[in-house]
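Report on the structure given below.
Omission of a single protein chain aside, the complex is shown with its protein chains in their original locations.
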Amino acid sequence: MAFTFPQKVLFKHCDPAGIVFYPRYFEMLNDAVEAFFDAALGWPFEVIHAEAAVPTASMQVQFTAPSRHGDALVFEVAVQAVGRSSVTLRTQARCGADLRMAVDHVLVHVDRDGRPQPWPARVRGAMEGVMDGPE
Amino acid sequence: MAFTFPQKVLFKHCDPAGIVFYPRYFEMLNDAVEAFFDAALGWPFEVIHAEAAVPTASMQVQFTAPSRHGDALVFEVAVQAVGRSSVTLRTQARCGADLRMAVDHVLVHVDRDGRPQPWPARVRGAMEGVMDGPE
Amino acid sequence: MAFTFPQKVLFKHCDPAGIVFYPRYFEMLNDAVEAFFDAALGWPFEVIHAEAAVPTASMQVQFTAPSRHGDALVFEVAVQAVGRSSVTLRTQARCGADLRMAVDHVLVHVDRDGRPQPWPARVRGAMEGVMDGPE
Partner (left out) sequence: MAFTFPQKVLFKHCDPAGIVFYPRYFEMLNDAVEAFFDAALGWPFEVIHAEAAVPTASMQVQFTAPSRHGDALVFEVAVQAVGRSSVTLRTQARCGADLRMAVDHVLVHVDRDGRPQPWPARVRGAMEGVMDGPE
């Protein structure tokens, strides 16, 4: 069961070629992940960052088709694997049935000094629930 | 022989955790690639984009250590492979000897309708010269 | 009658001091204006920019209090005056009753060569309706 995050392509996202400038996709991606932690895991970024962080460690990205100003994108965030202090997500952005971007990305839970920390049990349970849940 | 692009970590790049927010790395990466096309290939983005584009098709990214405000990063852009209308780059950002980010990325030369176009012979030659040149 | 646009302060908006980095306010402001043209005037930016533009000519900005990650901001966009090809807006961003930013800004309708163009009659009427409407 993926978490879905709608994002219209706005003026600010687009480049002189009239399509999304790829660093703006990563701002959208971060917004989607921030909403996922808030709404699906019950652990908002503004709470996490009081004492910790969840930086991205690695990403594999495919840009499969361009997106244009006004396109109604939907980001689907799915949990692929949950480690002790990491989580592997697969996020896909589509406009209707058309895939625009697919990312496999690994996030790590770290303390303020950057040392990996285990996920809180409640958060880990919520991640596993998202992963295992029905479509 | 890699093309080098210096980039101090500025206030605008950093997040509430005091480290570079990863979408900002991709703005730096795009600046490094834009400078590479201008200075190393003699084909500035503002000339290319009059009638074409060089969008990124895919990326594999490792964030190996955080970067902090004031760090003097150096981006090294190296050509890995040159195709008919694509090029594979490996870009690494370091602070001194410390690797911060490594990206394998593929760019494609397309016309205004997004159809792949062969590299101009002069540009292709410059890419191959960068690839084969001495360190 | 002001048009309202909600915007939670997200991770991407905040700087190492933990507050909104002021260039990000202008991205929010542009989003608020883009939503205003779409929802209140029935003239979406993606339609406008097929053949014209509405660049900002001037702004007077007061940042009255800092905004923090997680704050639930509301932008209120009000029409102050409608000219032949310009419009003066006053936009205020609040968190609850607390004013965070106030902007008086002038936008101009221009063609692709940057020459001022009169507002379409329907758009002008919608602007005047917003200006004159009940609170």
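Order as written gives the chain letters A, B and C; numbering starts at 1 within each chain.
One rule holds in what follows: contacts are C-beta pairs under 8 Å (C-beta built on N, C-alpha and C of every residue); 3 or more make two chains touch, one makes a residue touch a chain.
Since the structure is predicted, the reported quantities are computational estimates derived from the model, not experimental observations.
Enquirer: Which one, A:D15, A:D31 or A:D104, makes contact with the chain that was left out?
Expert: A:D15
Enquirer: Spell out the interface residues on chain C facing the chain that's missing from view.
Expert: Listed in rising order, the touching residues are 16-17, 19, 21-24, 26-27, 29-30, 49, 53, 55-63, 66, 112, 114.
Enquirer: Residues of chain A in contact with the chain that isn't shown?
Expert: 11-12, 14-16, 18, 21, 23, 69
Enquirer: Contacts of chain B with the missing chain: which residues?
Expert: 10-12, 27, 30-31, 34, 44-47, 49, 68-70
The working rule: only the chains that are shown with their structure count from here on.
Enquirer: Which chain has its C-alpha centre closest to the mean of all protein C-alpha atoms shown?
Expert: Centre-most chain by C-alpha means: A.
Enquirer: What are the two chains with the top count of C-beta contact pairs?
Expert: Contact tally peaks for the chain pair A-B.
Enquirer: Measuring from the mean C-alpha position of chain A to the mean C-alpha position of chain B, what distance in angstrom results?
Expert: 24
Enquirer: Round to the nearest whole Å and give the separation of the Cα centres of chain B and chain C.
Expert: Spacing between the chain centres: roughly 34 Å.
Enquirer: Give the residues of chain B that touch two or more other chains, as numbers and ranges in rising order.
Expert: Answer for chain B, listing residues that touch two or more other chains: 16, 21, 23.
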